[in-house]
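One protein chain omitted, others in place.
Chain naming follows the written order as A and B, and within any one chain the residues start at number 1.
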Amino acid sequence: MRRMLEQEYDVIVIGGGPAGLSAATKAVEKGLKTMLLENREMLGGIPLQCIHTGFGVHCLKEDLTGTEFIARLIDRAERLGVESLVRTHVLSINIESLREKTVYAVSPKGLLKIRVKAIIYAAGARERHQFEVGLTGDRPDGVYTAGEAQALMDVYGVLPGRRIVILGSGDVGLIMARRFAMEKAEVKAVIEALPYPGGLTRNVVQCLQDFDIPLYLSHMVREVRGHDRVEKVVVTRVNGEMKPVEGSEFEVECDTLIVSAGLRPDIDLLEKMGVKTDPATGGPVVNEFYETSLPLVFTAGNALVINDLVDYDVEQGEAAATFASKLLDNYETPTINWRQVYRGRNIRLVVPQLVSGTMDVLFYARVQHPENNVNITIRETGFKRRLLRVKPGEMIRIRVPVEELAGLNGEKLIFEVVE
Amino acid sequence: MTRIEEYTCIVCPAGCLLKVLTDQNHIVKVDGAGCQRGVEYASQEFSDPRRMVFTVIKVRNGELPTVSVKTSRPIPKKHVFTLMRMLASIELEAPVEIGDVVLKDAYGADVIATRRVGRLKKPVCCSD
Partner (left out) sequence: MAGETRVAIIGAGVIGASIARVLSRFENLQVYVLEKNYDVGGSASRANTSVIHPGHEEDPDTHPLRARLCVEGNALWRRWCSELEVTAKWVGELMLFERGEEEKEAEKYVELARRNKVGGVRIVQGRELLAMDESVNRNVEGGVYAPTAGLISPFEAVVALIENAVDNGVKLFTETHVKSIVVRNSTVVGVDTNSGFIEADIVINAAGLNADEVSRAAGVEPWFKIKPRKGEYIIFDKDAEPRPRLVLHTMPSTITKGVYALTTVHGNLMIGPTAKDLDYDSKEDTSTSSEGLDYLMKEAGRIFAKTPSRSQIIKFFAGLRPEPSDGEWLIKAYFEPYGFINVAGIRSPGLTAAPAIAYYVSSLLSETYGFKLVEKPGWKPLRRRITPVSEMDYANLDKHIGENPNYGEIVCFCNNVSRAEISEAIERMRTIGVKTVTFDGVKLRTTAGFGKCQASRCRIRVALLISEATGIPLCRVALKRSSIGIGGVKTLWMEREGNAQDA
């Protein structure tokens, strides 16, 4: 006797973090029969462990902690009657036809077989670990990614160690430096490979300078040493090409190494389905509808592109749901002459990668290296927007109105930074 | 005697570099602020630097072993660690709601809970 619980929905949202919650809430508002699937024990995602403010400044006009912000999103979703299941992990998705897909998910209730028309994939990102950054040496206990250390401390109340070295000066690493210092751990150093900090200057001030934590720019951690537990790390200076400078090695004694080397979209499920990905973002290629190369499969949030501000996750989640609703009514994707957006000078990544030229587009982009007093342009159309300062660690969010996307003659659309 | 102090404003992500011209105990001029809040920050930072405090506090019998807390407004920088020491020995009983006051009138601010922690019969045991 088969126990599989079979159900039918218009939209399944995979991932109950800020992007997924926003997408599911918007989908319900649009009248779609929606189900939100979350594989952890509670809704909320990463903001559940973010106890510092900086969340919701744009979308709620309030400066909240991650924990407060996500409670607002969860409350709103519940008030609007969003259906959700926790401890439910999607194993596979079958595509039968345009509006017929089957999602197989596992939960303590049994195996779920859900027939659905559209999918919004908002399962977020995973962290780069020590082997991805090429660390060699011993493999002792005491090496954690920054997010893991954050969950350990700020959800589960466990202090990972006493003497800390942090690899990477992105915002997460800087925030964790402050956390450790506040709990009286000794943060011996923050090591950054680039010649400038990865995170916001304000975080360098309030997380490092406030606590006299040394920041080593143009340095890399090469090796970890320790038998049972981390005992020290070997640090070296690097040159302009990120190559170690001979003879510049020194050791830093510590018992904990925090690897804060960035995030990558976690899209295994979509890759197994053959989705087209963008090596620049690590996420799926999407059109301006947030639709991936798989018809009526949308993506938003960190699963699409690593966002700095949670407000962008919310924005993308809502947009994906709005477009999903539109396209379910009238599936115009195949009728559109899609134009590919190319990355020009000093653009490291840009989404969406495909535009129609028939509506406003909100672009999210990052530069390769910092610059001052520049213009973001779309070469083909002459669109130009002045920016005082661009940095790789600060996402550029730019709305290009349809009039300034018009005048597309050929196929190429080059998004770039000029003087 | 005049001198120039430099601060990076931490009020918003822009992080404007503020150049503050001071004359002994007062500010003559603030340059580089992108908005009025930056000017206010410069003044505050010069006379009485303040910081927000974010940490977690132990919770008994809750679905999570900690609750995240924040100060309701920035407190004088010189009192941050004293406040942290006070918070280290506080233990709350679940349930805890967002906005619950954990400590009242601590150096000009309240310490309030920022996470909901429901009550659980079988709590997670995390520390000695």
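Convention: a contact is a pair of C-beta atoms (placed from the backbone, for glycine too) under 8 Å apart; a residue touches a chain by one contact, two chains touch by 3 or more.
Given the structure is predicted, the values throughout are model-derived calculations rather than measurements.
Here one chain is not drawn; of A:Met42, A:Val57 or A:Val106, the residue touching it is A:Val106. Taking the complete complex into account, A:Gln130 is the one of A:Ser22, A:Thr53, A:Ser84 or A:Gln130 that touches the chain left out. Among the residues A:Lys30, A:Arg87, A:Arg237 or A:Lys276, only A:Arg87 touches the chain that is left out of the figure. Subunit B residues in contact with the hidden partner, per the touch definition given at the top, are 56, 58, 66, 84-85, 88-89, 124-128.
In the full complex, subunit A contacts the hidden chain through residues 2-4, 39, 87, 89, 91, 104, 106-111, 113, 126-127, 129-132, 134, 136-142, 144-145, 147-148, 151-154, 156-162, 183-185, 222-223, 225, 227-229, 255, 268, 271.
FYI, only the chains that are shown with their structure count from here on.
Mean C-alpha position of subunit A lies 27 Å from that of subunit B. The touching residues of subunit B, counted against subunit A in their complex, run 7-13, 15, 17, 51-56, 58, 64-66, 68-70, 77, 80, 84, 98, 114-116, 124, 126-127.
Remark: subunit A residues 48, 51-54, 57, 64-65, 67-68, 71, 153-158, 182-184, 200-202, 204-206, 210, 394 touch subunit B in the complex.
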